[in-house]
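Of the protein chains in this complex, all but one are displayed in their positions.
Chain naming follows the written order as A, B and C, and within any one chain the residues start at number 1.
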Amino acid sequence: MSTLVTLPVLLPILGAALTVLAARSARTQRLIGIVVLAAVSVVAAVLLVAADRTGPVVAELGGWPAPVGIVLVADRLSALLLLISTVVTLAVLVYAIGQRISDYGRETASTTFHPIFLLLSTGVSLAYLTGDLFSLFVAFEIMLAASYVLITRRTNASRIRSGMTYVIISLTSSLLFLTTIALVYAATGTVNLADLAGRVAALPEGLRTLLSMLTIVTFGIKAAMVPLHFWLPDSYPNAPAPVTALFAGLLTKVGVYALLRTQTLVFPGTGPSTVLLVLAVLTMVVGALGALAQDDLNRLLSFLLVSHIGFMLFGLAVYDARGAGGTALYIVHHITVQATLFLVSGLITRRTGTVSIDAMGGLARRSPALAVLFAVPALTLAGIPPTSGFVAKLALLQAGATGGAATAVVAGFVVLASLLTLYAMVRVWVRVFWGTEKEPLPDPDPTDELVVGTARASRPMYAATVALVAVSTAIAVAAGPLSAITEQAGADLMARTPYIEAVLG
Amino acid sequence: MITINVTMAVVLAVLYSVGFYLLLQRSLMRILIGIVVLGHGANLLLQLAGGPPARAPVLGTALPEEFADPLPQALALTAIVITFALTTYLLALGYRSWVLTGRDEVQDDLEDRRVAERQRPEGSMEADAEGPDDEEDPGSAAASDRTDEPAEVSGSGAAR
Amino acid sequence: MLALVVAHLVVAAVLPLVSRRSRRAAFGVAAVLPAATLVWGFAHLDAALGPGLEETVTWSAALDLELGFRLDALGLVMIVLVGGLGALILAYSAWYFGKDSRDAPRNSALLLAFAGAMLGLVLADDLLTLYVFWELTSIASFLLVGQGGLHRANRRAAVQALLVTVFGGLAMLLGIVFVGESAGTYRISEIVAAPPPGGVAATGVALILVGALTKSAQAPFHPWLPAAMAAPTPVSAYLHAASMVKAGVVLVGRLSPGFADRAEWWVPIAVLGLVTMLIGGWRALHETDLKRLLAFGTVSQLGFLMVLFGSGDRIGEVAALTMLLAHGLFKAPLFMVVGIVDKVTGTREVGALSGLGRRLPGLAVAAVLAAASMAGVPFLLGFLGKEAAFEAFVHQGGARGWVLALGLLAGSVLTVAYSARFLWGAFADKPGVEPVDPRRPAAGLLAPTWTAAIAGLVLGSVPPLVNALAQPYAEAYPATDATEADYHLALWHGLSLPLLFSVVALAGGLALHVGRDRITGVHRALRHPLSAQRGYETAVAGLERAATQVTGRVQVGSLPVYLGVLLCTVLVLPGVALVTGGTWPQDQSLVSSLLQLPLGLIVVAAALALTRVRRRFTAVLLVGAIGYGIGGLFVVDGAPDLALAQFLVETLTLVAFVFVLRRLPAHFDTQNGTGSSPDAKPHRGVQLRKAALATVTGVFVAVAGVVLTGARQQPPAASGEFVARAPEAGADNVIAAILVDFRALDTVGEITVLLIAAAGTASLVLATRFDRKREAGGGTPEHEREVLG
Partner (left out) sequence: MSNREPVPFAQWDEPEGEWTLPGACPVRSNRTLMLEAAARFLFPTVLVFSVYLLIVGHYAPGGGFPGGLVAGLAFVLRYIAGGESEGAEIGSRFVVRPPVLMGLGLLVAVVSALAPAAFGAPVLASAKVSFDIPLIGTVDLVSSLLIDIGVYLLIIGVVLDLLRSLGSGIERDAREAAGEEAGP
């Protein structure tokens, strides 16, 4: 079982190495990618079941006990997020393959795209599984380095600046993370998370707060927490659809996961955190208002992503089992739906030839299937019942209602942000799908995948999108068992002992 | 006991300050150099977090008590490599940016500027409300009898 | 019950397939399920009027999320409206929409889906269940009002209806959670039995009320309802008269047994309900479009219902349930009449219709029956309800009772007036107006209209039938005296004050109608300083402007600003914590080893020089100096491995820099070719501020380092173990043992990053030429092949 925990990290690396070596055969590359991610999905599902039945599954790498060696830990939270992330990654890969086939034909191999896509998955898996702060840094670097390459691949003059913004801000946050690790080590002498839990508790309160705030800022940048979010709406929208979908679905959520893990395990609070509550409100409101101001479909979605990060911060800020569980459930839901929306956006822009909402119109009549594909995740994001968004939001609201006066007030902002989300989505619906039909814009430069223009969408692209909508629906249908797991995961996080005992024995 | 000494604290302060200062510039190459300097600072800090100078941790060359804390060294080594990798990548990105735009500057986001210049969103509901209302009554019985052009599929919203 | 609801949704999903064959058949198929629901409801009459029929399906136990249903008297009455009228309206729609209408397939499916959602809503015995279906009806309404979205009126009305009702719905959701968490249950029957005390619950109750008020179009949220008349008339008849707008009223009726005695509950209901009744009635008097006239009438009647359901009085609740049924049975046929009038004459304008009564007497009689019920004419259901309503408040007495009784009387006068205006407007002969020449309405349109109108007459003439439904519901409220306990609906209660009220209402209303020209003059003279519609538009416009302005200010698109904010955040959050919580360590030494001094000096000097340098190449050399200096410091620290790596990496970095600098201009400030941009020479003050921010942040990091190292209590957790176990790992060099054994995963990760960076670099520099996109087939394009190497 402990070998199994390492597979989500090592299998994609193996796959990446093989795709580099198989650089001449596009078919082999595609096969490797899909097989590896499917295998990791299965492993993640097994881990989730095991973690739920018998407690955290721990792998001591090299057989060295913590804190000598690095440990990988799959508890309910990490296994669950790993599962949903990998499934979404797989779907996005299928979509991306479909897009490559549409654009370049079946024979296009690449030494960048396939390996780096798999390595991104490695970084994400490692971030979820690792029980070591420095290893978390390495995980982030793998993930981010892969994302840099994916976002700047074949970039053009008008888009390069968005890539620069993304890379520079991310690098800054990485260096801040490294600084934080150094400072944490300076104060405690360890980088093992379970070990840190005990050692940080021995520090004076002021220094605990200092370290806690440092991690909040560090991970807050990756999670796109206001006021550290600026980079996201400036960069994500400019990447190709599958890349944006993957980033929007996974990367920010890994930041939230890191916040959730470190704040509960290493810096446990005793009650609602005022700082985080304020940040959550800012994130929800600024993000939602940003979305209302946009004309670019992808930017609009990016701002909504920021807004909903606030939801997850809110659950964390409540600092109790229900809040943490709510955040976990919200992450699961949001990974799926946000990725889906960007994939749909990709289909829409391929159909209309533009990202400008103002230049679209009447799409519901021309393409009813696309209308349904958009409407379902849009309602899900807005949290309209009976979608998964509703269930997840309900979990957060319940935590807020029982967390005290402050959290109850912030719960009001959750509701407000939901309304604004719905409004933003309704505007998209009204302007894109209703109204008079507008002619699709022709592709001004077919050689450049980043210049938007009408293009064919191959069948795998639709299949992947439909599959993600189905996953989202499944989350809603299986809300019973799922929320049982997340609630227990929240309780585990707050109790801390299951994790610490599993790691340190 | 393991406190960072004053000299090293000054070195750290200068490295970080200079790094941050360069980071805040518009010139891409300066930003890049700022990141390299910050990386140096972070690696130094990581190494210093292990304690004051001591013997290299190689068995047989000194007593184990005299060894410097090996973990920060190992971590810093990894960090150095990662920083190096990302620096070269950023260098390439900077080069590409220069080739594409002919400038050594990070430019402002055009779409953000565009939003800032607006009074209200493009195609706002407000604008939709202001337009002339000279259309036929959509709620009329006549409107409900209207047929599509035969070729078109009805907009039932159903997936096919 | 869940099965019934789901069946609606499933059939709705496949209806488009039926529509492709025949649109009329689709409506026919759609009508079956609501009719079956009606039959099912009456098959369980005993249970509904007795203990209630329950069903629960757990969705998520952890979240207390259940689909809980309960069929009781209120539910049964609503089934008559949702199922019975639903079936009639769907049948009517089959003839209303043309054979090849492009709107018909959408409407048949959506109407049936809506019926399912509405059925779930009225049967819900769980607040969360209720909310689930509540929002589904909002969405269905949005799509039904919006239709194809081709007309501006549709789009605006749909958005307005959705925003207002979802605003209320979300407030309600928050309220539901507050109430549910306070009560420990979301079961309506349990909450009502033991209403939760406390401030949170009170807030929750008020928030739930917001939901009820918006959905039932109470002032000041009401304008969405008249606007929604942009929808086809059957949709208006079903959603905006018979069923959906009743949702808020039903919710109030469900919760009132528990909360009617609380001021935060009944005061807003009574005040807003009464105001709504009067505003709606007044506006209805001035509409020239028959459909809008009815819409404002609906607003007015909903206010009336709201007051009754919130009364918490047994007689009042009898009246409430009676009026609920009555309103559905007269308003739906009235809308259907308008639809027929529109269909056969092509207009709904009062000013254009004349002589229709004589040409279509059958239709006119049906309209008279329905309108008379609305006006409260005896032998019709409306009369029974209105009598009971007057009785309730007159009996209640006191300031509250009399204000409400007289208020309702005023509202009833207006109701009679606009009922008369409707009949006059649609059917009367008007001097000076060309009589219309209508087509014959289809029997399929007339039959449902007649059925509904007759039902009002039958139920109104046989009060015990309705009484049997209304009494079980009202018994949830305690009877305070014998009058309340013995009250029954009847055509004749003797000569009493309520009867006088009815007579006054009829007489006054007719008088108002006769003096309509003068009333219109008054209406014109009155300026409306406050308009709810304008309020909505201002709110939405304000939101959009605020969004644009906030975003314009916050999201400036400038990287230096972003990084500046980032540093400020570092200073504000951890910085403040350091200042307030850190202590400077005591035993601070100047240097640990003398060699640190010169090396440190080199690093500091090179770093400071970096900020002033203008030539790129010099800058790179200075970076190298810093790197080698730090390598030296590593040597001093006893980290030869680290130093070796640092020297090698620094060298390679220099080489990479030089490779790239070959192509870039020599100086930082010179731009390529065309001269410098306006931003090239930054303002001196800006630079100073940047320097200050950077310095403070840099000092923060260093101080944090000193403080935190000083605070270390324990020895390193694993370092002793590394040394002790290094032989096990087969290495004398502990660093090597850590890198390739203890923490080998870090090393694997590190080389992964290297590979990614190299691949990325190659793709950035080499893949600069793009091939044309190509159809499937063909080989690897040129740009990819270059990266392949």
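Points to keep in mind about this one:
The working rule: a residue touches a chain if its C-beta (ideal position, glycine included) is under 8 Å from a C-beta of that chain, and two chains touch if they have at least 3 such contacts.
Note that this is a predicted model, so its numbers are computed, not measured.
The chain not shown here makes contact, within the complete complex, with A, B, C.
The missing chain, though absent from the display, is touched by one residue of B:N43, B:T88, B:Q107 or B:S144; that residue is B:T88. Looking at B:A9, B:V37 or B:L77, the residue that reaches the missing chain in the full complex is B:L77. In the full complex, chain C touches the hidden chain at residues 640-641, 644-645, 648-649, 651-652, 655-656, 659-660, 662-663, 729-733, 735-737, 739-741, 744-745, 747-748, 751-752, 754-755, 757-759, 761-762, 764-766, 768, 788-789. Listed for chain A, the residues touching the missing chain in the whole complex are 2-3, 6, 10, 13-14, 16-21, 23-25, 59-63, 111, 115.
Across the interface with the omitted chain, chain B contributes residues 56, 58, 77, 81, 85, 88, 91-92, 95, 99.
Note that in this section only the chains that are shown with their structure count from here on.
Distance between chain centres (mean CA atoms), chain B to chain C: 34 Å. For chain C, the set of residues touching two or more other chains reads 148, 150, 155, 159, 544, 547-548, 551-552, 555, 557, 559, 563, 701, 705, 709, 712, 716, 718-719, 722, 743, 746, 749-750, 753, 756-757, 760, 764. Shared contact sites, meaning residues of chain A that touch two or more other chains, fall at 134, 138, 141, 145, 148-149, 152, 155, 164-165, 168, 172, 179, 182-183, 186, 189, 233-234, 292-294, 364-365, 430. Residues of chain C that touch chain A in their complex: 58-65, 128, 131-132, 135-136, 139, 142, 146, 148-150, 155, 158-159, 162-163, 166-167, 170-171, 173-174, 177-178, 180-182, 200, 203, 543-544, 546-548, 550-552, 554-555, 557, 559, 561-563, 565-566, 569-570, 573-574, 577-578, 580-583, 701, 704-705, 707-709, 711-719, 721-722, 725, 741-746, 748-750, 752-753, 755-757, 759-760, 762-764, 767, 770-781, 783-784, 787-789.
Listed in rising order, the residues of chain B touching chain C in the complex are 1-27, 29-31, 33, 36-37, 40-41, 43-45, 47-50, 52-60, 64, 67-71, 73-78, 80-82, 84-89, 91-96, 98-99, 102-106, 108-113, 115-121, 124-126, 128-129, 131, 133, 135-148, 152, 154-158.
On the side of chain A, the complex with chain B involves touching residues 134, 137-138, 141, 145, 148-149, 152, 155-158, 160-165, 167-168, 171-172, 174-175, 178-179, 181-183, 185-186, 189, 191, 233-234, 292-296, 299, 356-358, 364-365, 368-369, 371-373, 375, 427, 430-431.
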